[in-house]
Each structure stands twice: as structure tokens, then as C-alpha cells.
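Other chains of the complex are left out, but the ones given are in their true place.
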Amino acid sequence: MIYITRRERFSAAHRLFNPSLTDEENETIYGPCANPNWHGHNYILWVTIRGEINPDTGYVVDLKLMSRIIRDKVIVKLDHKNINVEVVFMKGQFISTENLAMGIWKELKPSMTDLGIELHSVKLQETENNSVEYFGN
Amino acid sequence: MIYITRRERFSAAHRLFNPSLTDEENETIYGPCANPNWHGHNYILWVTIRGEINPDTGYVVDLKLMSRIIRDKVIVKLDHKNINVEVVFMKGQFISTENLAMGIWKELKPSMTDLGIELHSVKLQETENNSVEYFGN
Amino acid sequence: MIYITRRERFSAAHRLFNPSLTDEENETIYGPCANPNWHGHNYILWVTIRGEINPDTGYVVDLKLMSRIIRDKVIVKLDHKNINVEVVFMKGQFISTENLAMGIWKELKPSMTDLGIELHSVKLQETENNSVEYFGN
């Protein structure tokens, strides 16, 4: 069993707010992250899978394939987008880094499973000081 | 003469578009950067000043003072903001990294001059692959 | 269950030595790290907590609160200090990166527990080549 990590990046806008609260209440909870005019980040995403090495190739998985799945299922939906407004798989959720990492996990999991790849973790960095990691449960 | 560089960071939303063009025309020119719903970045800013070392302190300038000027004049106006909508000193401009670096220079220059500090350059990184630097002319 | 990591930094002086040994014996064991005149580092600290996402906010924990605890309990006591001489929570210990990571864990744990936050790990980097991680037991 060995672990393989692929790094990808996307730049997106978002805000943190609870639609049932006023702007003032949202700012009390979320501070500048609640700005109604949005702000944004360069997110860095590390997807880790695990598995046995295929004795016919030396690979657990072809990283070009793994990268393509991540791009098709996640990056094209997030990159240069407004996550609150345009990202279907995040609809109706608070766009925290926590929820976004879980949403990315759910987008990736079925395609990975179909290809016999075991998804291990999704790590998401919002700024150089803040990141989250999700292991699926 | 010695050069002193201070790094600061801000996260903001923006889009690139020409208001006299259609959305389609803007997307032809700017690609996904024209997204009407905005996107965003973690910008990294390096401000470089130059001067003689003060023989009474060993400093060209107190970096805490230099950092405070950058924060007051630039970072608080940009961080967690929508640059197109909320940043007065960028009003009516295309929010390219080029124009933003020049705008930051113009915001910093008078305060630096008042304190006898010679501003040398403003370097601004939009993504790990793209950056610009402006030397004032 | 999701994991949240906050990065903080501090710059401090220290030395490694056993007060019951001679300078020569200390240098044999610790090499240049035993220098009686001290040396220092820019330490990088990553604190990881874990928990369920609060459905009312989308957060496991407010990162501003988590950052404040780390600063109040750890960073202000260590930053620009001599760890051997001035840091009460390290008194009487060898100031190795290992012991320092454990000491930081012990400083953080009660405040985190009081707030219902589960501390997961403390990772401490002394140089770009050397780091340690402690999980509490």
C-alpha cells in the first residue's frame, strides 16, 4: 500500500454568509469574509489516493489520468468561478474551506471508485496560513 | 545605498472586462478572467525601498513603520474586497495585475516621500506563475 | 470529522546543553547547537485540530479564534525570546525541537479543550530540513 498525491490549483471568488441573517450579523460571525461584494483566493488542492503498485507498470495509478479526473470533476467547475453562485455541487452550503474540501471529496469519490482507485484524502489550502484536510468520514 | 523589501499579502475578488464591450467580446479578450460573477486571488506584494543606513540605528527605515504604511495605504483597502467595485484608487481602470501594481505605487509614493523614504519598486504576484514589477516610470 | 491546520511563526534564540556536563562534553553531544553564546531560528508552527463542521456556520472552529489562542498561549511567550532563559513552560528542559513541540502541545491543550476543540497535532519546523510532529501521546 502506497500513497500518491497530486497537487492542483484554482482561483475563485466566494463569501461566507448565512442568508437568514442580516449583513451586520454575518459580519459579526464571519468578519471581512462576509463582504457582500465577494473576495477570492488562490486555492491549492492536494488529492491523495492509495493502492498497491501495479507490477506491470510500476504505477499505482497513471498520474495523468488522476490529474484529468481532478480537472474534469473539480477544477473546471471551480477555477475562475464564484463558488457561491456558479458551483452546482456547493449549492446551498456555506462556502467554508471545510465544506469545500468535503464537496470536492464527494465530486471525486465516484469517478475514483469506478476506476478502482481508493481516495484517501483531500487537502485544501485557502491561504498560506490556513488549510483543511478531509479523509471521507 | 541599500534596498529593503517588505512582503505583504491580500486576498481579493476582481474581473477583467471592458464596460463598452459585450460579455462575449470580453470573454474573447480576457477569457475566464472576464467572468461577470467575479473570481479572486491571494495576491503577494513586495515593496522595495532604498536609502542610506542611518548610522544612529543601523536601519534604512524601521520595517514596522514601512509595514504600517503599506497596510494603511494599500492592504486595508484591498484585502477581502472586490477590487472593481470597492477600491477607490482603482476606480475606472481595468483591474489587471499591471494596473494594480501601478495603483499601489501611486498610493504608497506620497506617504513614503513624506517620510523621506525612496520607493524603488512594487512587485505583485497574482498566481505562482504570473507577476509584475513597477519601478515608477 | 475534518482537520484544520493553522500556521504561525516565531523567531527565537536557544541552545542545547546539559547543565551537568562541561562545555566540551556538551559540544561533543550537541555540536554547534551547544554554543554557550546562543544561536536562533525562524520556527514555523502548524497546529492541527479536528472536529465536526458546525452546521450553523460551516466552520469546525473560527480560525481567528484558533489563531488568537495560539498567539496568546504560545507565540507571545516564544517570539523574539531566548527559549532557555525566558520561556516558563520550557524551564528545566533541553530545548530540542522535540521537547519544544511537546511543550507547545501542553500549553495549547487546556484552552482548546475548554473551547470544545480537539487538538490533533503540533508540527514544528526548525530549519527547512528539520521538523518534528507530536500527536499528544
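By letter and in written order, the chains are A, B and C; residue numbering begins at 1 in each of them.
Assume a residue touches a chain if its C-beta (ideal position, glycine included) is under 8 Å from a C-beta of that chain, and two chains touch if they have at least 3 such contacts.
Fair warning: this is a prediction, and the values are worked out from it, not measured in the lab.
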Overall copies of the shared sequence [whole complex; 3 in view]: 6
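The working rule: only the chains that are shown with their structure count from here on.
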Category of the chain touch graph - line, ring, star, complete, other: line
Separation of subunit B from subunit C, taking each centre as the mean of its C-alpha atoms, in whole Å: 34
Per-residue multi-chain contacts in subunit A, two or more chains: 128
Interface residues, subunit A side, partner subunit C - complex: 16, 18, 29, 31, 93-96, 98-99, 101-102, 128-135, 137
Subunit A-touching residues of subunit B, taken from the complex the two chains share: 9, 11-14, 32-33, 35, 37-42, 79-82, 85-86, 127-128
Touching residues (chain side subunit C, partner subunit A) in the complex: 1-8, 53, 56-60, 63-64, 67
